[in-house]
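The complex is shown incomplete by one protein chain, all other protein chains being positioned as in the whole.
Labels run A and B following the written order; every chain starts at residue 1.
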Amino acid sequence: MSAAPDIDMSPNTDSGRAIVHLDGVTKRFGAVTAVDALDMRIGAGEFITFLGPSGCGKSTTLRMLGGFETPTQGRVVIDGEDVTPLPPNRRDVNMVFQDYALFPHMSVARNIAFGLELKGRTRAEIARQSDDLMDFLQLSALRDRMPDQLSGGQRQRVALARALAPDPKLLLLDEPLGALDAKLRGQVQVELKQIQKRTGKTFFFVTHDQEEALTMSDRIVVMNAGRVEQDGTPEDLYFRPRSRFVAEFIGETNLIEGRVKGAENGSVVIDWNGLDLRGAAPGAVPAAGSPITASLRLESLVCHPAAPAEGDALPGRVVSKLFKGSRTTLDIRVGDHDGAVLRAYMDAGAAERIAEDRVWVTWDISRLAVLQD
Amino acid sequence: MTRHTRILMSVIYWAFIVYLFVPLVLMVMMGFKDSKFIGFPIRGWTLEWYTGIFQDAEILGVFGYSMAIAIASTVLSLSIGTWVACFLGPHKFRGKLIVFALTCLPAVVPGIISAISLRIFARGLEIEPGMLAIILGHTVHNVPFVALVVMARLSTLPPSHIEAARDLGADAIVAFFRVTLPYLVPALVGAGVFCMLLSFDDFVRSFFLGSYEPTLPVLIFAMLRSGMSPEINAISAVVLVLTAILGLWAERSMRRLNKGS
Partner (left out) sequence: MAQSDSKLAGVERAGASGNGRSFWGRLLTSDLYQAVSAVLFKTQRRRFWLLASFPLFWVVFAHLGPILRMFWISFLDSYPPTAGTVPQLTLANWGKFFEDAIFVMPYFRTLGFAFVLTLSTLILTYPVAYFLAKHVRRNRQMLFLLILLIPFWVGEIVRTYAIMILLGNNGAVNLILKFLGLIDRPIPFMYTSFSLGIGIIYLTSLYMLLPLYSALEKIPNTYLEAAADLGAGSWTRFWRVTLPLSKEGIASGCTLVFLISTGYYATPVLLGGPSTTVFAETIAGFFHVAGDQWPVGAAFASIMLITTLTAAAIFLKIMGRSGKGMME
């Protein structure tokens, strides 16, 4: 990727300054509440991702920022200005659409120039800025192509260039990688993140793909049924999910449903089907005997062919083995109870050597995360 | 289907083609007959009738008059029909079905009744029979076709295209002219040619709404009432060829434009 163009794109990673405030924003469609009293602050230069299943309200939030929907209640403030009643054309916000929405009758260059043209810039200015942008996004060779002569990845870059051209304060991306094939998607994820870093723009990204969200974001907001489930860094969400929904939506996990047996300085012991499981509990722990749920990621479990010298190891038996190429998924039954099955990853070579009727399981205590509901 | 029915059907198809084309071919042929008398057999051939009509100032005048009416009513129908479609297509409101039915109404009213009612209507508006009345009549008749064709095209325009234009700073009017209208071009070309043909070939409305100055179909009708003549054949043949060329061109360009987007 060539150097970032100098036009209005000086890296601005001053994430201390908020560029967007959502203030009790609610959107109802008839009897359905799509977004429910959302309060949110987005820092300038952040790459923030709204993640959730379809219908969770993430797209509605994006459309309210873009001006395509008016909130039923609440305020949308962008860079200190209350834009709640303003239509899309009166906001310094641009969008990359899910289907890219490139104008089919305009060349790549004309598409990119469109926003600048409507802002009343002179032709020389438009030419200079869009040339810089096409250089930056490696589109110069395609400038006279029509959208139907472009590949999926190229279209995505043109859509990005077109949205960046008017120098928006906030860039909205509505599942822009959904139309790309899996191989290309990984590459584009890296590119997008780099572009965001170099331009210093605030990216508001919406997706239902947890992998996309984890790879690119500075911050992820998981939404469900119009409400925020959790708001944090990718690592937070992955290893310290707060709710069952987040734990299950992101990655694969073992849900441990048991009762509190005891707690001591920052750790908790959970009684799970008669077995004692020790985990980290940074916050308050419910009283002994009350029900508790915890999440334990597959890769936080380690399988041993022989009993390890120290630590809590649970002996078990492999009930099923799924070969997945680089690694193998093992379902291991620990204890006597039918429900006491833990799923773990193992290096495929090591898994072959393991004796199926006799394994020991240990786990990273700090990674056994207690869920708050 | 058995082989026999298959063959039978292809025979019916080609017989149908023959039924459609033979009368027209005969008509064109008869225009080359070296005799004032219409009928078979043809013994001598001449170009006299065809060259004659191109030197006949009256016929050329009538041709120009019909053409002017066709162009004017087409421009009006396209503008009005597009406006109606842009209102009716994307918007949901109470009574939409009634407005849609009203939009289609002129297309289902039998020709003679349409002509009569427009005659009475023009009289009520104190529009004298003549060019203006015919243009109005043809426009009313053509708007439903334009509206339907444009609505069909409009329904395939992804809403995100308009949203993208709005997002990049266009208001509703600019978005219409910069995004919607270019997208509608194939439909407008098709509907426009269709309107031209409908107007140019229309008899019943032109007949009842016209004054003493006839349009081409009205002229042919009047000439026919006083007897067939090779001159009529020549005029009809020219109309036929022009119509076919225009129709084929529209068909071709519509398909090419449709492919382009």
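The rule is simple: contacts are C-beta pairs under 8 Å (C-beta built on N, C-alpha and C of every residue); 3 or more make two chains touch, one makes a residue touch a chain.
Note that the structure is a prediction, hence the values are computed from the model and not measured.
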| item | value |
| --- | --- |
| Option from B:V75, B:M228 or B:L257 whose C-beta touches the chain left out | B:M228 |
| Residues from chain A at the interface with the omitted partner, ascending | 117-124 |
| Interface with the undisplayed chain - residues on chain B | 1-2, 5-6, 8-10, 12-13, 16-17, 19-24, 26-27, 30, 37-41, 79-80, 83-84, 86-88, 91, 93, 99, 102-103, 105-106, 108-121, 123-124, 136, 139-140, 143-144, 169-174, 177-178, 197, 200-204, 207-208, 217, 220-221, 224-225, 228, 232-233, 236, 239-240, 243-244, 246-248, 251, 255 |
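In this section, only the chains that are shown with their structure count from here on.
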| item | value |
| --- | --- |
| Chain centre separation (chain A, chain B; CA means) in Å | 56 |
| Contacting residues of chain B [partner chain A, same complex] | 158, 160-161, 163-171, 174, 178-179, 182-183, 185, 260-261 |
| Of chain A, residues touching chain B in the complex | 66-68, 87-89, 93-95, 97-99, 101-105, 114-115, 118-119, 146, 148, 162-163, 166 |
